[in-house]
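Shown here: the complex without one of its protein chains, the others still in place.
Going in written order, the chains are labelled A, B and C, and every chain counts its residues from 1.
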Amino acid sequence: MASVEFLGPIGKEPMEVDIQNLNELKAIFSDDKSLKEWLDICAIAVNDSLVDSLDIKIKPDDKISLLPPVCGG
Amino acid sequence: MASVEFLGPIGKEPMEVDIQNLNELKAIFSDDKSLKEWLDICAIAVNDSLVDSLDIKIKPDDKISLLPPVCGG
Amino acid sequence: MLELYEGPLHVEEIISRWYGDVKDKNFGAFIPFIGIVRDEQGIDGLSFDIYEPILKSWFDGWQAKANQENAMLLMAHSKGDVPNHTSSYISAVLSPQRKVGLRLINDFVEDFKASAPIWKYDLIDGKRVYAKNRSMPLGGAGLLA
Partner (left out) sequence: MLELYEGPLHVEEIISRWYGDVKDKNFGAFIPFIGIVRDEQGIDGLSFDIYEPILKSWFDGWQAKANQENAMLLMAHSKGDVPNHTSSYISAVLSPQRKVGLRLINDFVEDFKASAPIWKYDLIDGKRVYAKNRSMPLGGAGLLA
């Protein structure tokens, strides 16, 4: 199972998902009302690297992170 | 008499001159071999303000300064 | 070098230590950018979450870029609560050359604002309120929308 973590202000507990790629994660999240306000504005990292394609293959030990808009300093 | 001071590396003692304008100072300096290497590269201040015209009137109490190229920091 | 602290930064200690560590290394310019929390819009301070793995790889990428110009970067940032009129953030550039240093501190701080995985909250009546309006989406945002 790949893990999914929700960083910063999202305030949602981590979860585990059984998926082959990010398209499948998008489908899972499409029903999740708690994420509605976040999906538009979150970037996605796989194993701590930002990704820009839903076709990325996901392996069982992968870590997927949702990163909301940032403001350091 | 107006005073003339030679700043920074010029290393020349201050002098007093009886002149009406900077044209007359230019004429006085044209014979001064110790200033030959400096006149091309020096800026001129009258009473601590840089000037850009030889026609500036000089009054008896004025202070004229020669400022060679700078490098602070 | 990247330093993370709980709560406000001890600016005097950090700057003095960094200066002591680098002054013999023949960099001609040392340019720190020090961020101080402003008292505005009724906040008591700011609070920060940091995602350290991506912050570190972002910083290491900039360090490599700076090293190519014979320069070096230092950074300190707070986690958790930082009261008004204290510091949450210091970035510094060391460079042999003034112009390279001035360009790098500008570009580094601007990219920090756009890219560092840090989330900011206003502290209002003891609560953390996500500073959503001042925050910037990272590259690729909206992929799962």
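Note that contacts are C-beta pairs under 8 Å (C-beta built on N, C-alpha and C of every residue); 3 or more make two chains touch, one makes a residue touch a chain.
In this text, all values refer to a predicted model and were calculated from it rather than measured experimentally.
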item	value
Visible chains in contact with the missing one	B, C
Touching residue (missing chain; options C:Ala29, C:Ile54, C:Leu123 or C:Leu144)	C:Ala29
Interface with the unshown chain - residue positions in subunit C	11-12, 15-16, 19-20, 23-24, 26-40, 85-87, 96, 98, 101-102, 105-106, 109-110, 113
Touch list for subunit B against the chain that is not drawn	7-9, 22, 25-26, 29, 39-45, 48-54, 65-73
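The rule is simple: only the chains that are shown with their structure count from here on.
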item	value
Inter-chain centre distance, subunit B versus subunit C - centres from mean C-alpha coordinates, in Å	49
Where subunit A and subunit B are represented by their mean Cα positions, the distance between them in whole Å	72
Length of the line joining the C-alpha centres of subunit A and subunit C, rounded to whole Å	25
Contacts with 2+ other chains: residues of subunit C	none
